[in-house]
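Note that one protein chain is taken out, while the other chains of the complex remain in position.
Right after this comes subunit A.
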Amino acid sequence: MDLHFGDSKPSDEERAAVDALLGPPESSWEGADRSDADLRWARGGRAARDRRDLLLPGLHAVNDRIGWISEGALDYLCRRLTVPPAEAYGVATFYSMFAVKPRPATVLHVCTDLACASAGAAELCAGVEARLGPGSGVGVERGPCLGLCERAPAALAVRAGDPVRTAVSAPATVEAAVLAASAPDSAPEEPSAALAVPQAGQDGLVLLRRVGVVDPASLDDYRAHGGYAALRRAFELGPAEVIREVTDAGLVGRGGAAFPTGRKWQATASRPDRPHHLVCNADESEPGTFKDRVIMEGDPYALVESMTIAAYAVGAHQGYLYLRGEYPRALERMSHAIEQARARGLLGDDVLGQGYAFDIEIRRGAGAYICGEETALFNSIEGYRGEPRSKPPFPVEKGLFGRPTAENNVETLVNVLPVLTMGAQAYAAIGTAKSTGPKLFCVSGSVDRPGVYELPFGATLGELLELAGVRERLRAVLLGGAAGGFVRPDERDIPLTFEGTRQAGTTLGSGVVMAFDDTVPLPRLLLRIAEFFRDESCGQCVPCRVGTVRQEEALHRIVARTGAAAADDIALLREVGRAMRDASICGLGQSAWNAVESAIDRLGAYE
């Protein structure tokens, strides 16, 4: 590799931001192998190249400190990591939280996605922009779901500096959002995570039983509430038996694909090549989803413990927690929990004195929905553009760093704790025969008590909506988020199971239940969904890159039309949608037409 770096130099602050992450360079030959015999001669650069995965943290370091990534800063980071500047530029421009052009040090991200849109995000944006015009030192950026749907509308202020400061305003008023942006340090503290769990403290909860009950900062409190009992049981059982328990419990992935977790673990564990990796997907960017955030904020040690168990089962000694860049409080809580667990011997070389080594590294996303796709997530961690890889090979064979990798989302992993503490049989007795265990639902929109609800699989949509206090004049319910589908208000008896929703011609997806009453204009909502997919397509394959644009254009044309006047464009949408579903590389393109199709077919959106 013959790398060419421009002559742009970093500022002292940019250099300091990079050096704080990578350590000061030992010499100008840093990263290359030198022999004592000839110090003038450096060969290779392998050592630095092996740290390519620090590119994303490096970009964060600069962006956090300065607010944007200049040519000089990018080139310096590239020199330190032996990464070609063109590639690093390709990575930096992939993520929406990074900027490669100067911008104000404070950026206010205002969510304009589904729940926030129906709670008045447009007025909020207009109000905020009127107050924070040019010269205010704050850049206002409209963006996709911030995962604060239970407190819509939401805004997130990020002020660059050392350290970077963030403030969340939700539910946001113009005044509160402006305050958060202009003085993030003195903005009022976010309400406790427990407030996102209307059932908090109730008996019978399994996954949410500690949220609002334990102090998320205290490992002792976690242990006093049953923490680390599951890991002890796992060590008693041994890896093979843990996998058998998880298989017998019938646990399937909660991210949307519903793949059997035990089978995934078994396939990873049995691969002969080493090392194995464990990746926890905490990049929940599906509009309407916020359950992983609530768990990480309210019960962070539960995730640390379940990652340890999963890693033990699949034979991994390194775990990566890929955490959404838009979740500052979850990042803080998880970092603290991991540090505490490490300090107390629950992570590290000798977990619980059992001679098993495991540690967790947090990798922060930077604003890309596609990175929730497992292979795109691997690329993102490795320091490449977050584009999905083609499968096969599957991650259990060649995943992160080309090694066998088990990848699970937060909710799936947290389910492993009750599987082990209750035993597979008792766990499988919850729910239905095919969908076992408890399930988390993120309810938002036109309901009185939005939040994360835990119900055994098999409860009906109507029961869940009752719990959340659904309002009069319900017009539509979106199941599974932007990639899911709409159902009619009279379809309340749909059982909330994988097989039940499938039978009803819809999907459970990631557990989003978003209610819309008849004040919400449906065509606008569909337009927002189309806009979301156009913005979030990685652009790698043609059906998705161009199809999502053509879909949005057609919806724009018919936004105010119905019946025969819309028929042409609806036919066009169907044809494009079918090709996107059939020919796209990954789930993003394959599902980009689901919600719109269901709105046309089930709700008669343009009739």
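Rule of thumb we're sticking to: contacts are C-beta pairs under 8 Å (C-beta built on N, C-alpha and C of every residue); 3 or more make two chains touch, one makes a residue touch a chain; residues count from 1.
Following the convention adopted for this analysis, contacts and distances are computed from a predicted model.
Not shown: a single chain whose UniProt protein name, out of "1-acyl-sn-glycerol-3-phosphate acyltransferase", "Osmoprotectant transport system permease protein", "Tripartite tricarboxylate transporter substrate-binding protein" or "Respiratory chain oxidoreductase", is "Respiratory chain oxidoreductase".
Of A:Ala267, A:Val520, A:Val542 or A:Val559, it is A:Val542 that touches the chain left out of the display. In the full complex, subunit A touches the hidden chain at residues 1-4, 6, 71, 74-75, 84-90, 93-94, 96, 100, 368, 385, 390, 534-543, 545-550, 553-554, 557, 572, 575-576, 578-579, 581-585, 590.
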